[in-house]
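Dropping the structure in here first, questions after.
Incomplete set of chains, arranged as in the complex.
All chains are identified by letter, namely A and B, in their written order; residue positions are counted from 1 within each chain.
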Amino acid sequence: MSAPKKVVLAYSGGLDTSIILKWLQTEYGCEVVTFTADLGQGEELEPARKKAELLGIAPENIYIEDVREEFVRDFVFPMFRANAVYEGLYLLGTSIARPLISKRLVEIAAETGADAVAHGATGKGNDQVRFELAAYALNPDIKVIAPWREWDLSSRTKLLEFAEQNQIPIAKDKRGEAPFSVDANLLHTSSEGKVLEDPADEAPDYVYQRTVNPEDAPNEPEFVEVGFERGDAVSINGEAMSPATILTKLNELGGKHGCGRLDLVEGRFVGMKSRGVYETPGGTLLLEAHRGIESITLDRGAAHLKDELMPKYAELIYNGFWFSPEREMLQALIDKSQEHVTGTVRLKLYKGLARTVARWSDHSLYSEAHVTFEEDAGAYDQKDAAGFIQLNALRLKLLAARDKRLKK
Amino acid sequence: MSAPKKVVLAYSGGLDTSIILKWLQTEYGCEVVTFTADLGQGEELEPARKKAELLGIAPENIYIEDVREEFVRDFVFPMFRANAVYEGLYLLGTSIARPLISKRLVEIAAETGADAVAHGATGKGNDQVRFELAAYALNPDIKVIAPWREWDLSSRTKLLEFAEQNQIPIAKDKRGEAPFSVDANLLHTSSEGKVLEDPADEAPDYVYQRTVNPEDAPNEPEFVEVGFERGDAVSINGEAMSPATILTKLNELGGKHGCGRLDLVEGRFVGMKSRGVYETPGGTLLLEAHRGIESITLDRGAAHLKDELMPKYAELIYNGFWFSPEREMLQALIDKSQEHVTGTVRLKLYKGLARTVARWSDHSLYSEAHVTFEEDAGAYDQKDAAGFIQLNALRLKLLAARDKRLKK
């Protein structure tokens, strides 16, 4: 790879990406464009602008954007249409944010004439893969710089030295090492590393940042009604809201009741297992509610096909293949299934639990006339079941007859 | 089908199967053998013996058996090795008991020279299918009688008339109709019908019989350690126990803390949707713990393959195909994966929540040396990730290059 001339950096304004910014300038002598996105991580963005300016970035090279609506509408919601969970439990909160960041990096590169993008993910994790696969899928000629895989700033001490030598301001609380590493966006907060590295030790309570401990949650349950149209949440308690507003509101509700905590050991795409603590309060409610509305509006054949394909779909997102033909093919299949996933679900929230307790829809396939224990009004002829069973049994009978025959 | 001469009836001792017993005698004039199984449903069996005798069944034709260990060891545990859930949520508590009952019916038929078996499931549900497919798979020549599909006792009034005419004792509380229908065994209790028929109405609290309301559960969390060997639970809090004892103990723990309640609308194999309320306290703990131990002992490739096949496996059990080549093939695959699923999981139980908070094993694949945020001791070379990403990206780059080329 020839040296980059101009790089768009995914810049948080924090110490690490500030060091990267400086390192790109000194190592490659290249111009740097910063991109700072509000994905709902709950941090002010303007300090990032000031810090970038301080590090010598020209105002026109500082991009700061609120992408929360795009994030929820075009990434989170399509994923939730699939009921996607990775390894049975993980709601993919980090995975789903990376492609959007890469998309903007590549787009800004095109706008600014940059030939490279850079990110602050390490060489051990999944995020590097997600950033880079997305970038290459959107621009095959882009260069991607991953400083953590390249430089020799491999210890905290060296990093701080580099910062000091380069006049990068270091917040007081960053002098010591954080007891674990955090990633956050509107969908979730993840914590990993350091104090969490031994999966035999329970995660200390201070790790959780976004949800109350269920033991401290209200002693009274709360009910919430989520309205859906074509598979996407569109209202809460009857009030229509934008995608990001809905997720924000669900986060408040879920966080207040201690919902969505997960302590997981997962298999990384790069080959090792890692332990993460995830908080996905709103997403946990959304998944439960989406399953609830599908339960009455989605045909069994459609639902089972979705269920069979979900693990593969979730794996693709986890592994960084959001921008791939196979993810898009699966999305086409999933979206096709959601045409009638419209209606309302009532959830009960209490001490970490979020359970569907009622659901209704004009699009419902549930037929009381068919299922009732009351005497039939003719909707269903029980005698049909005899033929149904006989023909389903036929191949099993032929198998059993073979066994009998061969044993003689 | 020619008339049966001798029938083995799945007999609970309750009013409905007593009516069936009598109806078989009068309708077909055939000899009846009763089979009453203790599957952990929590009812005394001896009254069934007395009632059968009262209805004229000879002592040698009354079979009463405790099959709880067989049920858990040969049916429940193999199923939990797969983390089987139907339609994302249902733990298959009713589905998994039916094949065992059919197996004993067919075996007793062989022992007693009976040419038919009979069950008390209706013509609308899944259970008829499960009973009959299992029976035919085990004996292709057996006759299966499903009185509910045949007779004209189609209302409560007619049933009670038949009972009175035939001197079948009717317990006082059976005169009125039950407000919902119940099935229970060691794994779960299910309730459906009547007051539960409108899925837009929350299930009344009196429906739940086996778990306390989470709101009434203890205010202090409780921890429990489940030990596994080759995928099966073998101990609780360090104490080795038999399969049925383990499930019984987990039921106590889960029930006390309000775990395992589920209110679900599901797609029946016979084509309509139905709403059920399930309580699976021990099973809910077992599933969570099994996932927890797999998370450190099961390879990612193995785990993902299991995840992809689980929905099909669950569907087969739900639909009644336990005794089918494809279920057995999937079981062979699943069992192969469990060779190292050995170790211990600590669960935290609180107000309906059951969460894995720690897990450890001599068979663990988790490697702190690989995942650590500390400086590497050489276990992992971050530079390898660059090549890994490049080759994973190659086909995406070729796709993007095509798009670029065609747009020119």
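Here is the rule we go by: a residue touches a chain if its C-beta (ideal position, glycine included) is under 8 Å from a C-beta of that chain, and two chains touch if they have at least 3 such contacts.
Please read these numbers as outputs of a predicted model, since none were measured by experiment.
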{"item": "Full complex, copies of the single sequence (shown: 2)", "value": "4"}
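One rule holds in what follows: only the chains that are shown with their structure count from here on.
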{"item": "Cα superposition angle of subunit A on its copy subunit B, in degrees to the nearest 5", "value": "180"}
{"item": "Between subunit B and subunit A, distance of the C-alpha-averaged centres to the nearest whole Å", "value": "31"}
{"item": "Residues on subunit B engaged by subunit A in the complex (per definition of touch)", "value": "83, 87-89, 122-124, 128-129, 132-133, 136-140, 146, 148-149, 154-155, 181, 193-194, 197-203, 214-215, 219, 221, 261-268, 270-275, 291, 295-296, 299-300, 303-304, 307-308, 310-312, 315, 320-321, 323-325, 346, 348, 350-353, 355-360, 365-368, 370-373, 375-376, 380, 382-386, 388-389, 392-393, 396-401, 404"}
